[in-house]
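A single protein chain has been omitted from the complex, and every remaining protein chain is retained in its original position.
Chain lettering (A and B) follows the sequence in which the chains are written, and residue indices restart at 1 in each chain.
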Amino acid sequence: MPLVRIDLASTTPPVHVQGVGRAVHEALVATFNAPEADRFQVIGRHAPDELVCSPEFLGVAHSGPVVFVQITCAPGRSTEMKKALYQHIAHAVSAQGYFAAADVIINLVESARENWSFGNGLAPFAQA
Amino acid sequence: MPLVRIDLASTTPPVHVQGVGRAVHEALVATFNAPEADRFQVIGRHAPDELVCSPEFLGVAHSGPVVFVQITCAPGRSTEMKKALYQHIAHAVSAQGYFAAADVIINLVESARENWSFGNGLAPFAQA
Partner (left out) sequence: MPLVRIDLASTTPPVHVQGVGRAVHEALVATFNAPEADRFQVIGRHAPDELVCSPEFLGVAHSGPVVFVQITCAPGRSTEMKKALYQHIAHAVSAQGYFAAADVIINLVESARENWSFGNGLAPFAQA
């Protein structure tokens, strides 16, 4: 059910573009109990002037390439689960050696379970 | 009031890119009572590795080109209206012969009526 938007620079090596996608999905499976088969991602590559990131915010400095991860998902995960998700994404992305953990920006948007259709016009999570 | 984001492959023939946009709007008019003139859409074309879709989820197989339709709209539509919207979109898109109904992925994000401005800095749906 998550729909993940990943935005990064067009200069990102393709192996790392794909690596971010895998890392985010792995984190959703591990911490949000997303099914392995529940993977839907839209990646956007951008010119240098299209990604604007504060050089420093709340004590975290941003100096390298940045990646934005915006996840629309079902509501109801606990704060602890959300914290675990952020930590897992930042660790799994940075472990690949291209983006620093400091430069992984994450935002969740929660949308009701009836607000999703995964093909054929069905609404598999809508209550009868 | 809907703001529609449509993401699809850059190899999609332009006539079908435009056809998806028309089909989604037609569905919003028919099932969500959106005014005909209330059409605001942002389409993104993507390289092959930028659209990630599970090969199968909840019994629906995804094998052809995929199109993601994310619709931010006002809250308050009934579950029945949402189901009708999904069915209308999947049918109207697939009827054009390029995308299969199985490969039309839809997500709604509901946002309050005061959260919209359609030009001139006005907030036409905000309560006084």
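The rule we apply is simple: a contact is a pair of C-beta atoms (placed from the backbone, for glycine too) under 8 Å apart; a residue touches a chain by one contact, two chains touch by 3 or more.
It should be emphasised that the depicted structure is a prediction, and the values quoted were computed from it without experimental measurement.
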item	value
Chain B residues touching the omitted chain (full complex)	3, 14, 17-18, 21, 35, 37-45, 72, 109, 111-112, 114-124, 126-127
Hidden partner interface residues of chain A, rising order	7, 44, 46-47, 49-58, 60, 62, 68, 70, 79, 82-83, 86-91, 101-110
